[in-house]
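Every protein chain except one is present and positioned as in the full complex.
Presenting subunit A:
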Amino acid sequence: MSATDRSVVKGPDAERPAVARAAVEHPTAERPARPGFLAVRLRVRRPGVWAAGVVLATLVLAAVFAPLLTSYDPIATDTTATGVAPGSPGHPLGTDLLGRDLLARLLYGARTSLLVGLAAAVITVVGGLLLGGLAAAGPRWLDELISRIADVLLSLPMLIVVLALAAVMGPSLTTVILAVAATSWMPVALVARAELISQRERLYVRAAHALGLSRGEVLRRHLLPGAVPPIASIAAFEVAHAILTESTLSFLGLGVPPNRPSWGNLLTEAQAHLLTGEWYTVAFPAACVVVTILAVNVLASAVDRREGRAW
């Protein structure tokens, strides 16, 4: 890729699976700057952003191609090799006390955790934008309704709401995703609403109306791009939040069923071994969670703060 077209993100996305691309960068996802469409560009000059992209892509690829990277079944126990330390032949990251290969469990666990994190973040951001947009553009009662519901949900401890949902719907992947989305759309909606309202009064929005643009066109071309930078940073937070919530719910036994490996489940099972010498059963899944969250945050920071400001 030449140096000149680096300001428009294309490169690394191309070889990344479509699901991940849409999820990780939505709504900061960039299309080449067509006049009139989302005219926001990511400025990817910092090497850290590239590194974060590569890390995330690697994790996603590893999750997708897990069967090719390990020959072990993540839930098959092997009583001849229990509690093997990392670095042992055949088990590069060791095994747990039931003799399950930790690398295989991490790889298959990534499928669950990343799916939950990204899917919940997408639902959160899209839903939040939609509700925030409705509140900003719709009639006053709708604005009041959405804002007050958001306030009420924000004032309830998140875990209680999630626990209630999980208790009603039963532990499953869908439950986790919906529970996370239901408890985290509020910041997105409130920020989107505030940004849209503050921009609506700007002169360039009036100028756009004077050009005969419809409300939808004005929203798409002038209002939404301005709201992207603050929402991008919230979106990154939401991915991290979703992965962590999955871990928490699984830890409490209300998330992903225990027979299905996820980073959260791995941590749950390992809690007993934290002080007994099998530190690696905790350290590796925890490291995966931390690295993913860091990478997503760095990527979100690539949306130029100054975009959307008159400078």
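A few points about this structure:
Here is the rule we go by: a contact is a pair of C-beta atoms (placed from the backbone, for glycine too) under 8 Å apart; a residue touches a chain by one contact, two chains touch by 3 or more; residues count from 1.
We take it that contacts and distances are computed from a predicted model.
UniProt lists the omitted chain of the complex under the protein name "ABC transporter ATP-binding protein" (options: "Prokaryotic ubiquitin-like protein Pup", "Phosphonate C-P lyase system protein PhnK", "MaoC family dehydratase" or "ABC transporter ATP-binding protein"). When the whole complex is considered, the residue among A:Thr58, A:Thr174, A:Ser198 or A:Ser214 that touches the unshown chain is A:Ser214. Touch with the chain omitted from the figure is made, among A:Val168, A:Leu203 or A:Leu275, by A:Leu203.
Subunit A residues in contact with the hidden partner, per the touch definition given at the top, are 35-36, 39-40, 202-204, 206-214, 221-222, 225-226, 307-311.
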